[in-house]
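Removed from the display is one protein chain of the complex; every other protein chain stays in position.
Up next is chain A:
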């Protein structure tokens, strides 16, 4: 068995908990019953790997292995070491775009991709919630497809959103082209939304989190008649404002919000920065384990003054977390963003 297949197998076995190892190997259907029985699942994993390798046929492996890796990957999508996902959106659907179903998409996508990139290995799987997971291993004229650094792509068929993970700039145009053709659209554009958590991006873009704002009459349920709040009205007002801007309940877990400034420096003092006509380029980055929750908390506790600036509320309203601020759009300077927590 070649090195690559072995490393992938090793990676899968390492990641799978021992209890599920048997079911997974059984589902690959590449070992006979006797061979399956002869495997000892309580061995240390490196020993188990050796035993498994000695019993296997390479050919049947590759197809099944990629499918398993997709499934495993999906279960580990919250693993922070796995890098960031980026969201893209398809535009200008043609008339038959809505009627594209899974098999048609698969055949079309693979055909188009193999047209432009000859050495590529594609695995696809449709999950119960309607998501299509595509795993692509890229190769070229001198190398076999590299399964150790695959590109993952997740698409929900009836929506226009695509989530991409780990694609190099060299391969990106091919991917976009195959996608656009297979989904019967005309163009694809970046959404400027990136995060480590796929579910967070999906929820944000497809509006699946609780956005409805009820008039919160009693947020702090103090049933004790002896306890009374002096500033109850203003607290409720702030809480209302925060929920309107960011949503109620559990918010999608984004990690960063980046604002790239391409504006002119405006300051009070006479220093050299003021004089030049050149743009003052800067980047403001907010990061947190759950940035939306942090911002909402800042607003509802009064740390940030209301009303909420549209620069922040557009994270949820427009579903993006990378913004470029230029002079033409508004007089947006750094002073409009709320002061960070002391």
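Throughout what follows, a residue touches a chain if its C-beta (ideal position, glycine included) is under 8 Å from a C-beta of that chain, and two chains touch if they have at least 3 such contacts; residues count from 1.
Keep in mind that, in the parts below, contacts and distances are computed from a predicted model.
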* To do: Among "pyruvate dehydrogenase (acetyl-transferring)", "Centromere protein M", "Alkyl transferase" or "Acyl-coenzyme A oxidase", go ahead and choose the protein name stored in UniProt for the chain not displayed.
  => "Centromere protein M"
* To do: Write down which of A:101, A:231 or A:266 is the residue touching the left-out chain.
  => A:231
* From A:83, A:173 or A:302, residue that would touch the chain that is not displayed -> A:302
* If you put the missing chain back, which residues of chain A would it touch? -> 220, 222, 224, 226-231, 233-235, 301-303, 342
